[in-house]
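Take this structure first; my questions come after.
The complex appears here without one of its protein chains, the remainder shown in place.
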Amino acid sequence: MLDEARTGHAAAIDTSIPALEMVGIGKRFPGVLALENVDLRLEPGKVHALMGENGAGKSTLIKILAGVYEKDVGTIRIAGREVEIRTPRDALSQGIKVVFQEIALIPEFTVAENIFLEDYPTSGAGNIRWRKIRDDAAALFDRIGFKVNPDARTGDLPVSQQQMVEIARALASEARIVVMDEPTSSLTPTEVEMLFSVIRRLTSLGIAILYVSHKLDEIFEIADTVTVLRDGRHISTQPKTAHTSDTLIRDMIGRQIGDLFPRSRGAGTGDVVVGVSGLSTAKLADIAFEARAGEVLGVFGLMGAGRTELAKALVGYDPIRTGTITIGGSPLCPHDTRTAVSLGIGLLTEDRKTEGLMLELPVMHNMSLASLGRFANMSFLDEKRERSAVQEFVDRFRVKTPSLEQHIKNLSGGNQQKVLLARWLMRGLKVIVVDEPTRGIDVGAKSEIFALIDRLAAEGLAVIMMTSEMPELLGLSDRIMVMAEGRITATMGRDEATQEKILNAAIA
Amino acid sequence: MPQSPDLALAPRPAPSILATLARRNEVALLICLLALIIFFSLASSSFLTPRNLTNVLGQASLAMVAGVGVAIVVMSGEIDVSIGSLAGAVGIPLVTIMNMTESLPLGIAGALLLALVVGVVNGYLVAYLGINSLIATLGTMFIIRGGIYLYTGQRSIPDTAYLEEFFQLGNGRFFDFLPYPALISLIILAIFIYVMRMRPFGRQIYAVGGNPEVARLAGFDVRRVKFICLVISALLAGVAGILLSSRLGSAVHVAGLGFEFQVVAAVVLGGVSLAGGVGSLVGVALGVLILSFLSNGLGMLNLATEWQLVVTGGIIIAAVAFDEFKRRNQKQ
Amino acid sequence: MTETASSVAPPSRLRALTGNNEIVLIVILAVLCVLISIGAPQFYSVENVVAILRQCALVLIVASGMTMLLIAAEVDLSVGASLAFSGVVAMDVTNKTNSVLLGGLAGIAFGASVGLFNGLVVTRLRVNSLIATIATMMILQGGIYLYTREAVQNRHSIRLFTDLSTGYVGPVPVPVIIAALVFIACYVVLRHTMVGRYIYAVGANEKAARLSGLRSERLKLGVFVFTGMLVGLAGLLLASLMNTGQPTAGRGFELQVIAAVILGGTSLMGGRGTLIGTLLAVLVLKVIDNGIIILRWNQDLQMIVPGLVIIGATWLDLVRRKSDAR
Partner (left out) sequence: QEIPERIGYVVNYATHEWYQNVIKGMTDRANELGIELEVRDANQDAARQVSAAEDFMSQGVDVLIITPVNEDGVVPLLRRAAQDDIPVVLEGNPVRGMTTMVAICDYDTGYHAGVAAGEYARDNFDGQARVMNVGLPLLSATVLRSEGFMDGLRTILPEAEMVHDLDGGGNPDRALEVSSAALAQNSDINIIYGINDNSAQGGLQAWKASGRSQDGLLVVGTGGEGLGFINLMATEPAYQIEAAMFPEKVGYTTIDAAVSLFNGEEVPEHIVSPTATMIGDEWQQYYSVEGTTRSINWENVNAVPAADACMKTAADL
């Protein structure tokens, strides 16, 4: 479908004029100048990478292009013609397809229906052709190579699969420009490879790609040109070949980053703080392991291996069937997050929006939620103390927010993640479980978070880190545990771990 | 990069019809309805007669027609509580025009015109001015009811044209069997079940209610969809009001008081989530029927009002709790 | 303030107080008062002001609890039926025990147990609170007639009982003082305590709140019970004011309360709302109600004008917020 449907279209694409020009774009939000005089130029058949720290304005620029926000100033030209994009419909009719950073699917619909949401195939009488929708969706997935069940209810799928649906959707009908805002944030390396082969096929048809990612290796693999934004301003646009990692990072954050994976401690050999034995839930079978104070226990698995399930069982969120969990020696009542938290275990969830953020509440209330007891005197809050504690974390983590009163929904994804991490660190825990902690986080913040995790372990916390990022796993973990299909298939020390060994265990 | 393993995620075959049926949330409601019917048949000899069963269908028709409209609005993520007042109000143009012109079609046209106006106002307030739908329709609910009282001086308007069609509309029976209101409500139900399932617009309603931001990104005109839903709801409330008016043979100023409560309760009982985006019209129909059969059956048992209220309340809670329990068990 | 960074400074008191749609309500209230008193100077008579405040008191007491419930993303439609029932219980128990304290406690305990029932149905059986409390409303409407078919008369003739609603402390009627205390307590809880924060958090995102270690169900249950208690208290005051326990009282009271809470800017979706807004909204609605009688207008306008004000105020607030955002 991809190719057939497009051949006619591709012939119409004139490769000599830019597919898209955005000139002098400016956008202000209350209290924030998100974009100031930004230029961007996409060539047909080329992959253009857009980079920058969290909150640099990448998503804002994309949303202006997609008709989600209206720009304050500037002009947009598509294939040389000036256009006004006011609504998403305008963007779609200009042939602009966007894979958004936040998943934009209807959870109640099936995967297949979501893919054809923008344009239902209908019969002559105007009735929806459900069979065709399902078959075309299945065919589309086959072609791309993604393994997603087109009949599944979208909301039941893990984030990674939802992301694949998003990507597939952008490819379902013809487009001139495909924009991808961090499309790979929850994909495994194999799936990323599949995505790249799709992108190459698209570019060969003359389609222009705008690609946003915080992953430098991806950029160096797929991009032709790189534009860097910082604080809403255009910093540089250069061919990829003119960049090295260092120059790119310097452009992005305006300084050099030292070691991405710092190490300030020896191997963790403290007391056992987490003990799990014989744990089974609906998705997990017979899990047993220990985590010690002062160590980082990395947990690797392919999508659907059950890491998120384990994380939620550990903090008493999901009910467990059999088995015991002890935190610092005390047994954890199943299905009771309150005792779990008071025993000193917290979870930084994988899905920020539905399981972490209180979108309508200010940054301050979001951050201090788990540790209000610290600022309370017989339940009465000392707001001054709370405020300064929150401000301290905002400064330390460089959370970009105009004020502590800002609704957290207006922060960029990366900054939201920092607030959520701070929610736990402010409380002071014995064990922290982090599920995909750096998803959607820029290099600068990433290195800060790595340093933080390292420091937390050094201070005697046990850190259990679920991650799909091999470098992060190998770089930070003291021990590595691999899961597959709800079981632990291997546990190894930092020194014995290799990429091969880990992946073999994950497939088993 | 090692080759990707094929991890159990191969597309499943399309699920069988039977399996889909068993998973539907309507099943719990259907069980409740059947249990009620069986119970009342055993308890009262006059319950399971064709006359009584068709009677109940006729009695359920008002809530059924209006319920379809409210359900659609709720699925689109909004709510409409002005329907009770509106159903009462449409009787005024209906009867007045009939009395003047001796024509039922003209009266109906006048009634639907009023409903349309109210629907457009509700829709404009909610979709285009962005006023929360509960606030907007609670406001129009008060305004319309006050308007009825003010206009009629709190008197009913009798039908003095004595049109036979007007009497038959609410009181007659199709082939001497099915009351016309029941027939009309079933037709409307069927049309909207078809729209919600087979027409892109129906899917847009679900999408808009499920996640308006996503719907907007998919290029839907969210405001237009919501606007149309509120207009549909008002028109259907208007139809219910016309049927009610015919059953009452006049424009009664207190008609439809508390109707919105009944309808919203039936809609929620039918499994439509107030958060929007979820629910089916079959469920709504079952919810309406459960409440109607309950009211009829308890009457047959000669239960005092106070016991009827207590039992009805208890059964509503039990039915929703059962539905919820079933849903949770399925997830496990 | 100076020693910390400037961004640490808390927003000014005034802004905090008027941050929401309250400014619109204040303006509406002022305009109403001025216009009505031009038309009928009796509006400002002590007697009338007291009458208005006394009416506000009943609604405000319940609306304070309802605001918390709505912020926690739940709702209670059974408050009208429960109001009448707890008044009946309070009067009956006072008759039987000759003790206002016991009677009052019984009324409040009755209201609280209705709240408990609602809370359990909502949190344990997971029944949506709108439909659960419609069902409770029906059960109570039936139950009250099973309890008594007639209004329960005052047979004890204890002064204290009637003083609860008609007495004064200085120039201020007792129910107004009670309402003020309830309001202040709720305000403090909601704004300055952990519980208040938790209520907002649970309403804004229940999953996230639970993962942060809150017991969301217990919290909601607590708010239901607390609202129920306030209903019981209001029922006691109503019984005192009527000097009977009236099974027919409280019709449409739930709509009055909910109209006030949402006019005050509290979101039905949870996580947003303020008590000041509720207070102002109660005042606005009761002033309209009173003004129409004082002005001798047709009482049918007592439905139309509030309807217009609810829509108009919400719209004005939207306009104001949009222009603020620029």
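Labels for the chains are A, B and C, by order of writing; each one numbers its residues from 1.
In this section, a contact is a pair of C-beta atoms (placed from the backbone, for glycine too) under 8 Å apart; a residue touches a chain by one contact, two chains touch by 3 or more.
Bear in mind that the values here come from a model prediction, so they are computed numbers and not experimental data.
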| item | value |
| --- | --- |
| Displayed partners of the chain not shown (whole complex) | B, C |
| Sole contact to the chain not displayed, among B:Val70, B:Ala237, B:Val252 or B:Ala266 | B:Val252 |
| Where the missing chain touches subunit B, by residue | 46, 49, 51-52, 55, 58-59, 62, 149, 153-159, 167, 170-171, 244, 246-259, 295-296, 299-300, 302, 304-306, 308 |
| Residues of subunit C in contact with the chain not shown | 40, 42, 45, 47-48, 50-52, 54-55, 141, 145, 149-151, 153-154, 157, 165-166, 168, 238, 241-244, 246-251, 253, 289-290, 293-294, 296, 299-300 |
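Here, only the chains that are shown with their structure count from here on.
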| item | value |
| --- | --- |
| Far-end chain from subunit B, centres as C-alpha averages | A |
| Pair of chains ranked first by number of touching C-beta pairs | B-C |
| Where subunit A and subunit C are represented by their mean Cα positions, the distance between them in whole Å | 43 |
| CA centroid of subunit B to CA centroid of subunit C, Å | 30 |
| Between subunit B and subunit A, distance of the C-alpha-averaged centres to the nearest whole Å | 42 |
| Sites on subunit B at which at least two other chains make contact | none |
| Multi-partner residues of subunit C (at least 2 other chains) | 267 |
| Of subunit A, residues touching subunit C in the complex | 30, 315, 317, 336-338, 340-342, 346-347, 349, 354-361, 365, 368-370, 372-373, 376, 379-381, 383-384, 387-388, 391, 395, 403-405, 423 |
| Sites on subunit C touched by subunit A in the complex | 4-5, 7-8, 10-11, 192-195, 197-198, 200-201, 204-205, 207-215, 267, 271-272, 324-325 |
| Residue ranges of subunit A in contact with subunit B within the complex | 66, 68, 87-89, 92-93, 98, 100, 104-109, 113, 117-118, 120, 122, 126-128, 134, 138, 141, 147-152, 161, 188-191, 193, 282, 302-304, 485, 500, 503-504, 507 |
